[in-house]
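All protein chains but one are shown in place.
We just call them A, B and C in the order they show up, numbering each chain from 1.
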Amino acid sequence: MRIDLNVDVKHLTRVEGHGNIYVRIRDGVVEEARWEVVETPRFFEVMLKGKHYTSAGILTARICGICSIGHALASIRTTEAAFGVVVPERARRIRLLAKHGETLQSHSLHLLFLATPDFLGLPSAIPLMTIAPDVFALAGRLKGLANRMSDLFAGRTTHPTSLLVGGVGRMPPLKEMQQIRDELHKSLDDLRVATEIVQKFKIPDFTRETEFVSLKGERDYPWIGGNLLSTDGVDKPEREYLAMTNEYVIDHSTSKWAKLSRESFAVGALARFNNNHRFLHPEAWDVAHAVGLRPVSHNPFHHNLAQLVEMVHVTHESIRLIDELIDLGPGTLAVPVEPRAGEGMGAVEVPRGILYHHYVFDDDGRVEKANCVIPTTQNNANISHDIEELARTYANTSTTNEELSLIAEMLVRAYDPCISCSVH
Amino acid sequence: MRYLGIEPVKPRVGIFDFSGCEGCQLQLLNKEESLGAFLSALEIVHFREGSSEASDDYDIAFIDGCVTREDEVVRLKKIRSIAKLVVAMGSCASFGGVLRHRNYIDLDAANREVYGDKPKETGKTRAIHEVVKVDVTIPGCPVSKTQVERIVQHLVLGVPFHDVVYPVCVECKQKFNTCMFEKGTLCLGPITRGGCGAPCPTGGLGCWGCRGATVDPNLKEFKDLALKRGFSEAEIDERLAFFGGFEGITCASI
Amino acid sequence: MSVRIHSYDVNREFTMGHPVDYTRRSDLQNVDHVFKAEITNTVNLTEHEKLFHIRILDPTERDRFHFHPGQFVMVVLPGYGEVPISISSSNSQRGHIELCIRKAGLVTDVLHRAAPGSHIGLRGPFGTSFPVERMRGKDVLLIAGGLGIAPLRAPIFYITERLGDYGKVSILYGARTPKDLLFDYQYEAWRRIYNVHLDIIVQEPDETWTGKVGMITALLEGMEIDPDNTFAIVCGPPVMFKFVCARLQEMGIAMQNMFVSLERRMHCGMGKCCRCNVGSTYTCLDGPVFDYWSVINQKEAI
Partner (left out) sequence: MLYKTITKSDFEHLIDFILEQNEIIAPRKVGEKPDGTPIHQFLPIEAFSEMDLDYSKTEYSAKTYFLPFRENLSTWSFGDGGWKQDIQYRQKPRAIIGLHACDIHALLKLDKVMLKGPFPSPYYKARRENTVIIGMDHEPCGSGFCASLGTDILTHGFDLFLTDIGDRYFVAVDSDRGFRILSQVPLAEVTDEDRRRYVRARAAISEKQTIKVHTRNLPTLLDLTFNSAVWEKWGSKCLSCGACAMVCPTCYCYGVKERVCMDLASASKVKQLHSCNLVDFAEVAGGHNFRPTREHRLKYRYYHQHRGFAEAYDEPMCVGCNRCGDTCLAGINPPDVIADLEQENP
């Protein structure tokens, strides 16, 4: 049988930013299969030049509407590294809670609003409202709680307002912290229901040997700073991030591509899980077990599962952190910052993987040079290679254009790409 | 609210993204307590970030992001020709937002710096109203969902919407905050349009003016008081330029 | 040991459970209560002005609702807002009022779209009134410019219903164009049935207009009045009543015997929101009806 398949998805939906999928199969042979990023370049790194250190985090937060808290934190961490600032205990916890708020918010959005419709055969979460109102309500509850948590610890869900160089801008009111903690407790029930929903997902049986890169946990599941680790055994300190990412420019994409030991690698929830599963909260580990996620998984669709596992882990960790914060009581939230010439870099695990910021400052604390390496940038090449492999897998089956298109879309969506972010 | 015999209309809505971080669109999926009602009040026929369905038949276009490339101009003009009402959503759409900074850098050099010998197509940043006519503007970086909801209510009920005209200080004071200036931080609150709920002074950042100038701002006094408190002209100018909402206003021009 | 502060129930202050009556100051519970009323009918007067016939629904509330000519009500459209509107009908009709409303903004726009039969809300009546009782036995000059005829209609009804009690009654009415003239269907009645002197003038005539042309003050030229025995009620935009009152003053009428109705922004009608403050007084409590002496004595009144 002669098989010709064409997939030409212009501006993939239910993802952040603009990307295209392009597949040509002639006579069962994959002629071309790739992932293209067509987002407009914004040149944040160039815009950063000359900016005062106080505005760097505010500007870079605008790189991405989903992981703005992560960008702000990476920027602040970078700046603090350059100036040698050590932030107070309370601020560290508040920041991590802000980070967790973002992780929960982003994962629930992606998993339940953007990816779930695929597995239920729906075009979006909107019909979910009538077809499965309980799922819609559950998704809303989880995301709503995550948003309120971000509001409380970061000042605002999108584009945080209380994360400052030197610490944080305010101590969340005690009553509100207690309330969020209690709600987090209750949300574990919702997560159990979510687990049941995810268990029913028909995950395509597709694997491709991949190198996974994440921060390296020492005692905890890692989120902010630390060493860099790959499943292929690369282990480097944070500041050697360039050797870990190796960005390069290609023709058909406005985003750069990246590679490490192989021609591409993956970052994100699955990478973190693969590298650091032993630090997971036992209940999160149980969930991994329940949905059939085992380390090291090379099935990119398992990103979705890893996100669920992380949601459970982060919920538990947040409860613990809030309790610690309440015990600490009021006190210093920020230290004075003396800008000085220097260089700093910071790595933060944002929902989609490791985010690196790297600045050089002049004497007045103005940015002279900046570099940001975004998780999706690191994933792009891997996505493209996955699509190629996917095309090859389906080239000689009785798949239709629509089916291949859908499964390719699902694959890209599984990475939860933040496309505009990758072209920054 | 049908008691007057006025039937709320369910407008067909398209949501479109241009250059930006898409944070504003994302706000549309926030505020879960009223998300269902929000989505039911509208017939969303085009929303790439949220849905795979797409249609070219809509009454209202919500636009986020600004215009930086020629293909965007074409797309925007097509949207304008279809939509009866165009809503610019967010600071990027309203004034260019942070991407306005691109207009102060050498784009070719930037292109070379980032992409080396494979430069990508790009151009100056333009707000939506600089390309097509805009009917309603909702500034904010990001927009506040509460405000978007309110505008949607007005559209659904067919009554005009008036944005608040007081500066951020009013809402900041209502949050019991100590003024940022008292803490030694610059804040554009006194000259920026309120309506956001003052999240930035409340968080400790100070207002960066993302909602643009308020009605009849007292720029002269603002400049004087900021200088008197030790902030430099450069700092004030940088702040005023940050979100593009004070385009053309600098210490020298005040 | 512990202290329990006893709670105080504000509702204790009124036990009678009677319907709202704004003249009773102890009626706390009902301060923000609105009467439900029905739009029974609407009359298109011009492109922008409509007359609304409104009936209070609850029979007891209807019975108690009583106003004086010149007072206003807050018209409440739940979910949209509320606006102060002068009552434009006779106060001898119990629980039934007419409001002449111009399409001017959000709430009035919506009101113009409302279907007859709709239930709206009313609060009030509020404010001062024209001292029509004091005017008994005297000549009365009723002068309106534009929409000013709306608040003027209530005293016109009051006086024409008691013509024998008053001296000479004249209505002078000016509008910008003939199309803007309101209540034209009533002119014949005023002239023929009540025998009042009605004089109308427009500023910008069209080809069909055969009447007088000019400013409203022109109607006062050559008019014979007995200044010591004449009261005047003047309603219209500030520039209009400023000129008219100045002219009347020249004709010898005491400032205290001329009355005008002021308009300000209002958010409560109860002397609290301060939005209607003029100088040192509240338009909603001390006004909207003021004698001209008070008006020129208030800063920023005109």
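Going forward, a contact is a pair of C-beta atoms (placed from the backbone, for glycine too) under 8 Å apart; a residue touches a chain by one contact, two chains touch by 3 or more.
Nothing here was measured: the structure is a model prediction, and the numbers come from that model.
K.L.:
Determine which of the presented chains are touched by the chain that is not presented, and list them.
P.N.:
B, C
K.L.:
Out of B:Asp135, B:Glu149 or B:Glu247, point to the residue that touches the absent chain in the complete complex.
P.N.:
B:Glu149
K.L.:
Could you pull out which residues of subunit C are in touch with the chain that's been left out?
P.N.:
Contact residues on subunit C toward the absent chain are 1-8, 10, 22, 25-26, 28-29, 31-34, 78-82, 104-105, 108, 119, 121, 263-265, 267-268, 270-275, 277, 279-281, 285, 299-300.
K.L.:
Identify the residues of subunit B touching the omitted chain, counting contacts across the whole complex.
P.N.:
1-3, 8, 34, 37-38, 40-41, 149-150, 152-153, 156-157, 165-167, 169-170, 173-174, 176, 178-179, 181-184, 189-191, 214-218, 220-222, 225
Just so it is clear, only the chains that are shown with their structure count from here on.
K.L.:
Residues of subunit B touching 2+ other chains?
P.N.:
none
K.L.:
Subunit A touches which residues of subunit B in the complex?
P.N.:
By the definition above, subunit B touches subunit A via 17, 19-27, 29-33, 35-36, 39-40, 44, 47-54, 68-69, 72, 97-99, 101-102, 105, 107, 109-111, 113-116, 118, 120, 122, 141-142, 199-200, 202-205, 208, 235, 238, 242.
K.L.:
Over in the complex, which subunit C residues touch subunit B? Could you list them?
P.N.:
77-80, 105-106, 109-110, 113-115, 117-120
K.L.:
Along subunit B, where are the residues that touch subunit C in the complex?
P.N.:
For subunit B paired with subunit C, touching residues are 1, 3-6, 157-160, 162.
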